[in-house]
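As you look at this complex, bear in mind that one protein chain is not there, while each of the others sits in place.
Note that the chains take the letters A and B in the order they are written out, and that residue 1 is the start of every chain.
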Amino acid sequence: MRKKRTLAGTAAFGLALALSLAACGTEDAGDDSSPDSASEGPGGFVPPDIAMADSLGDNEGTLSVLAWPGYAEDGSTDKAVDWVTPFEKQTGCDVSVKYFNTSDEAVTLMKSGQYDVVSASGDATLRLIAAGDVAPVNTDLIPNYADEYDFLKDRPWNSVGGQMYGVPHGYGANLLMYNTDVVKPAPTSWRAVFEDASTYSGKVTAYDSPIYIADAALYLMKTQPDLGIKDPYALDADQLAAAVDLLKAQKEHVGEYWSDYLKEISAFESGDSVVGTTWQVIVNYTKANVEAILPEEGATGWSDTWMISSKTEVPNCAYAWLNHIISPEANAAVAEWFGEAPANPKACDLTSEGFCDGYHAGDESYADQIHYWTTPIEQCLDGRTDVSCTTYQDWTQAWTEIKG
Amino acid sequence: MTLSPLTRRLLALITGVALLVVYAPLMLVLLNSFNTSQSFAWPPTGLTTRWWQAAWESQGARAAIWTSVEVAVLATAIALVLGTMAALALQRFAFFGRDFVSLLIILPIALPGVVTGIALANAFTTMIGIELGFFTLVVSHATFCIVTVFNNAVARLRRLGGNLEEASMDLGAGTFRTFFKITLPMLRSSLLAGGLLAFALSFDEIIVTTFTVGQGIQTLPIWIYQNLFRPNQAPVVNVVAAALIVLSVVPIWIAQRLAGTDESVAAAH
Partner (left out) sequence: MSGVLHRHPRLRLGLLLGPPMLWLGVAYLGALAALFITALWTADGFTGNIQREWTLDNFKDVFSLEVYRTITIRTLLTAVAVTVIDAALAFPVALYMAKVASPRAQRLLVIAILTPLWASYLVKAYAWRGMFSADGPIAWLADPFGLSTPGYGLVATVVTLAYLWLPYMILPMYAGLERLPNSLLEASADLGAGARVTLRRVVLPVLFPAVVAGSIFTFSLTLGDYIAVKIVGGTNQMLGNVIYDNVLTGNNLPFAAAVSTIPVVIMLVYLAAVRRTGALDNL
């Protein structure tokens, strides 16, 4: 499922949507921003005028949910894991859940108008907003919103011009995990998997996706300022080449790339891997002496938002769902099942002991060090206009080349 | 070449070892379905029936098995019809382009699944404009299932020749009567064998499925794929797999019995 999350990287990244919209002028977003205003960046685009609910009425009785696998469990996977049924009982809204695997799918499906709410990642949100597929959200109608961490509100990927288009749901970072019995001294930097990878040659692991190039770019951004990398997702051809070289050198020492939980857990438990990038949830499940750190360079990561379709015929149930899913109970259940930091601090009272500390929930300085996954596109996301940046397609081919 | 007793014993030994190797990983699967370690530590850290209980209660797994059965049944039915038709055409008629036709039937299985998968998905979504779903899944499965039915039917038709059919026609039976009274009974066991293989092929297919399944539909392999990658679900997957291995003996055994009795019936005709 998290593996699918990287697939999310496929989708074109929303932040630069305005730029691109103006550049090709073909999207069906009702946005008429001129190239000039668009070049001002994310703030420069005007979303289509869609009415926002200003009051709520009676629940309509049905709700169609479009979600990442694991975000809307109704007990069918595991009887004990269920935060959909309580919602149905409370609100009388009958829920049908559809899972999607990539942000692209989510965007396509939302266009059909068949779904009322969606859990969107940072690489889908602004596309949905600009296309007019999701409506602005009146957070006053969502009591639990007030409890959420302030640093997750009004961010570029979930709001436009101070107007929220959804409610923050959860976030996480890609950490550096190592086997404490083998890797000594404890690493503090991503250097452990790049320049120092030879120390544990054959037992280094890395995430198997083109998006992992951003991890290398982040490292270069901090260690080789000459390259001029400002944003790990905005790489021109030279910067990409530097990242590719770094990863090719790393590959010599990589035992295997991992793409799913179980693969990395089993590799660390058996000793096939001893150091590499990881997620908190993997650390928690690994029954070996491992530790994970947020290295001094910071890390890549993800952040998700629940949004409401602009075409929904059941706005009351939709608002009820948004309120429910960020309620302490549901938010805690999702966070634990999925393995990420909850967006509602009150959820931390309900999670198992030490859970929120483990995921650094609410630690703002920790969250600030995360460079959230976004899809690289031709228009540089860091605002450069004198060069064109490499696209995710370029990254995909580069990744093939790195693995050889 | 009469096999010497030594050769016979050697062959038996090799067969035994081969079966052992084939079944060792399956035994590991079975053992791991009782392993207390969620990531299958070796040797097992302890034994538990917890996963079997969890699997029994998993609605997702049950729904996925049911979806897989539905898809496989429909795909097999289509393959039976089309495969038999093609077999009759190729075995009972001589015509220009016969070789091409037989090549065409083999193609979906001879070309890598990933190619078939993206070709069909592309055709469904961009050329025809239908949303991926249950229908597209059945269509794509049927495509690669035709060949198994075809091959079994063709082999049987070739072995039996067309004499009985000709006799039937000469005696005044019409085309359909001849087909249902003569040809179909002769083909029955080979269709059963072909159908069973088609069913198995469809039931465990994941590659073509990945590309043509669309959203919201979970066949068993897709369910397994998604759950295998959740650390808290992997043992449940093992249970489902172990249960399927055990259960699969039943249809195969029945088919074998039927095929055996049927063979003699066909021969007696």
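Note that in this section contacts are C-beta pairs under 8 Å (C-beta built on N, C-alpha and C of every residue); 3 or more make two chains touch, one makes a residue touch a chain.
Quick caveat, the model's predicted, so the values are computed rather than measured.
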Which displayed chains the unshown chain touches: A, B
The one of B:G60, B:G113 or B:G195 in touch with the missing chain is B:G113
Which residue from A:Y71, A:Y149, A:Y219 or A:Y257 sits in contact with the chain not drawn here? A:Y257
Positions on chain A where the hidden chain makes contact: 6-7, 9-12, 20, 24, 27, 102, 104, 202, 208-210, 251, 254-257, 259, 262-263, 266-267, 270-272, 377-378, 391-397, 399-401, 403-404
Using the document's contact rule, name the residues of chain B that touch the chain not shown here. 1-4, 8, 10-12, 14-15, 18-19, 21-26, 28-29, 32, 40-43, 81-83, 85-86, 88-89, 93, 95, 99, 101-115, 118-120, 122-123, 126-127, 139, 142-143, 146-147, 151, 154-155, 158, 169, 174-177, 200, 203-204, 206-207, 211, 220-221, 224-225, 228, 237-238, 240-241, 244-245, 247-249, 252-253, 256, 260
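By definition in this document, only the chains that are shown with their structure count from here on.
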Suppose each chain is reduced to the average of its Cα coordinates; what separation in Å results between chain A and chain B? 39
Within the complex, which stretch of chain A touches chain B? 1-3, 69-70, 75-79, 98-101, 105, 109, 260-263, 265-266, 269, 281-282, 285-287
Residues on chain B engaged by chain A in the complex (per definition of touch): 37-41, 54, 57-60, 63, 215-216, 226-234
